[in-house]
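One chain of protein is taken out of this complex; the other chains stay put.
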Amino acid sequence: MREFLLYYGMFAIYYVMAINSLYFIIMLFSFKSIMGILKSSIYSRFQALSGSEHVPPISILVPAYNEELTIIENVRSLLALNYPRYEVIVVNDGSKDDTLQVLIQEFSLTISKHLPVQPLLHTSQVRGIYHNPDFPNLYLIDKENGGKADSLNAGINLSHYPLIASIDADSLLEKDALIRIAKVYMENPEETVAIGGDIRIANGCKIENGVVKEIRLPDKFLPMMQSVEYLKAFLGGRIGWSAINGLIIVSGAFGVFRKDYVVKVGGYREGYPGEDMNIIIKLHKYMLENKLPYRVAFCPDAVCWTQAPDSLKILGSQRRRWGRGNLKNMIEYGKHMVLRPKYKLFGMLTLPFNILFETLNPYFRITGLLALIGYTLLDMTNSHVLLIYGLLNVLYGVLLGIGSLLLEEIAFRRYPRFQDIVKMLFYTILMFFGYRQIGVIWRFLGHIEYLRNNNSWGTMTRTSWQSKSNKNISSLEA
Amino acid sequence: MSNLVPAFYELLSKMEERSVACGVILAACKNVSAESLELVKRDMEAQLKDGLTLHAAYDKNKQILGILLEQKKLADTHFYALQIRDYMLSRKLLTGGMYIASFPESSRSTAQMLMRMIQEMKEQSEPGSISVYEQHGNQRQQEQASILLVNPDETVNEFLRIYLQRKGYQITVAHDGGDGVEKLRQAAFDLVITDLNLPVLNGYQLMEKIRHLGQEAMSKIMVLTDKKLEEDVQKSFALGASDYMTKPFSPVELEARVKRLIS
């Protein structure tokens, strides 16, 4: 028994070393490409580009469910983006509140029952489309409740432009976020199928008229933790993964896609959370199966600010959903794609990495920890094994945290003050004492929910959208 | 009368005769004796290099140091004034602001110019500030055309303020659409130069508001923007804009258009 616990504990130690080393390597890729990102960003005149007739037009899709309080301000802010030609399509997903009415009233919209809509993707019944010639680039689709993916599909059907952007109704885009993404697209329009933006936590920031005026770190504990977490995932992880074209997710909170390919892969999947990861996996699959050169890019200087949940309950339900969606995606695609050379880096590295180190992470970590605790209890003389396990976890985590802070400091510098860095460092360390462990449990609970077939997405949608837990991000995986 | 006028009169009239330019700098200055004035003059000449001829005189009553720069137009005079100011500051000579002009750019009559400058020297102005003499100065302030700049771009705002003020316009700056509407409520403007990409209210909404504000004499609107799309041009004109310029722009052209719109 003792022997077994020790062996298993050793395995857990090596597992932790392996997973973190891989993260570290991915981060090194981030470092490798950060200078290029920085230079091509500072040497672009986005202001001039935002008036150019050569920028591709974009349809912005905003699924909204029970957003009556914030929707007006968000639509106003979206209508004021610095971008030459775009349209905003708000999709009211059968809200129970007055989302539809406040929009109709604010923008004096009138219904056009018969506006021709291209039937590209199947969706729930559309009740009507609203428009006002005074706001020529604003459309409002009113449809029966069908979930977020369904809303996006309805938006795609109406959209008039070749690129679509999906944006959460409660997130705030920086004014030049879209044009920054467009630049990445314009530099390789043939191959780019999707581009993700950087998501940052808005809690604590001063927001005026739909614009983030002053950037501050959150005061509360949970949002602060998430700030650090997001920074790590987006800067440390996604830049690196995109450098080797292995990105598995473009956050639904802010991503831009080629419409033609999204339609070709059948649009967004309904019925499960994680539709944003799902669409990226499908795009990878489609492009690789058809042997088309392609790229899923990440644009870290296009920033979308989002409100992070600040109560354990809501955060927990968000993380359980992520766990559920992730497991579904991994089971569905894992069995077809993992370790098949046909799927190249995506099948050989990204997916296995995700399954081993993200999906199965809770099991290895928890059981490893338990095994080592058990072992230590049985044999107090060897307690240093447990210590090493803990140290490895914390040290590596801190190292990765420092790495992402370095990236931030090299290229973006959104948090100007010295104390901000110290605070973030402090929370990076703090994360390993409690927060991480709860996260692991939530994920575990998410898996249980999935296995108990608790996929009643519809009801989940209704409660969670309003409660802000349904951040359309689906995961912080790299 | 200030003793600067007779001191410089001869020189200035000589310049006038030969029709060469001459820069004039007045500075509020601590009491200096004749010898130290000579020293200061030589110091300055050495510092400015460029082998230029400099004349200096001091008015004890008004405590004004006057400097003439031979063959220097206003632009150069302004530049040298910067250096002279730094020199005087380092010697703790400067007690107030500086006032600069150049003949014949600033005025056709040298004597009149000089006298008015001495009159207008603002004693209370901050030490080290430099202001440029304007020919029509105060008396025309009421008649000056007023322009409201609505633009979030600090650089353009700063430039246009300096540039158009020199051309004799009164400039007010608003950084966003909401601010713009606020300023329009407070006062009437002859011309509004606005961008289309504005925070709070965008350019179109601003134009709409201008239409609904219903002032007796409606401001003319000029759009200055990065947007080069035809539909933006169309829409701007439909909403009452009288002119449309895209960035990057030629300031000379902008001024010409402003002049045409206002007259």
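Per-chain residue numbering starts at 1, and chain names A and B are given in the order in which the chains are listed.
We adopt the following convention: a contact is a pair of C-beta atoms (placed from the backbone, for glycine too) under 8 Å apart; a residue touches a chain by one contact, two chains touch by 3 or more.
Assume contacts and distances are computed from a predicted model.
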{"item": "Per UniProt, the name of the complex member that is left out, chosen from \"(2Fe-2S)-binding protein\", \"Thiamine pyrimidine synthase\", \"Transketolase\" or \"HEAT repeat domain-containing protein\"", "value": "\"HEAT repeat domain-containing protein\""}
{"item": "Touching the absent chain when the full complex is considered, from B:74, B:200 or B:258", "value": "B:74"}
{"item": "Given A:105, A:118 or A:311, the one touching the chain that is not displayed", "value": "A:118"}
{"item": "Residue, one of A:136, A:189 or A:434, that touches the chain absent here", "value": "A:189"}
{"item": "Where the missing chain touches chain B, by residue", "value": "73-76, 78-79, 82-83, 85-86, 130, 132, 153, 155-156, 158-159, 162-163, 166, 247-253"}
{"item": "Chain not shown, touching residues in chain A", "value": "6, 10, 13-14, 17, 33, 35-37, 39-40, 43, 45, 48-49, 52-56, 110, 112-116, 118-119, 186-191, 385, 388, 391-392, 395-396, 398-399, 402-403, 405-406, 409-410, 413, 418, 421, 425"}
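Going forward, only the chains that are shown with their structure count from here on.
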{"item": "Intercentroid distance (Cα basis), chain B paired with chain A, Å", "value": "52"}
{"item": "Contact footprint of chain A on chain B as seen in their complex", "value": "153, 176, 178, 197-200, 202, 225-232, 246-248"}
{"item": "Complex interface listing, chain A residues touching chain B", "value": "47-48, 50-53, 79-80, 82, 84-85, 175, 209, 211"}
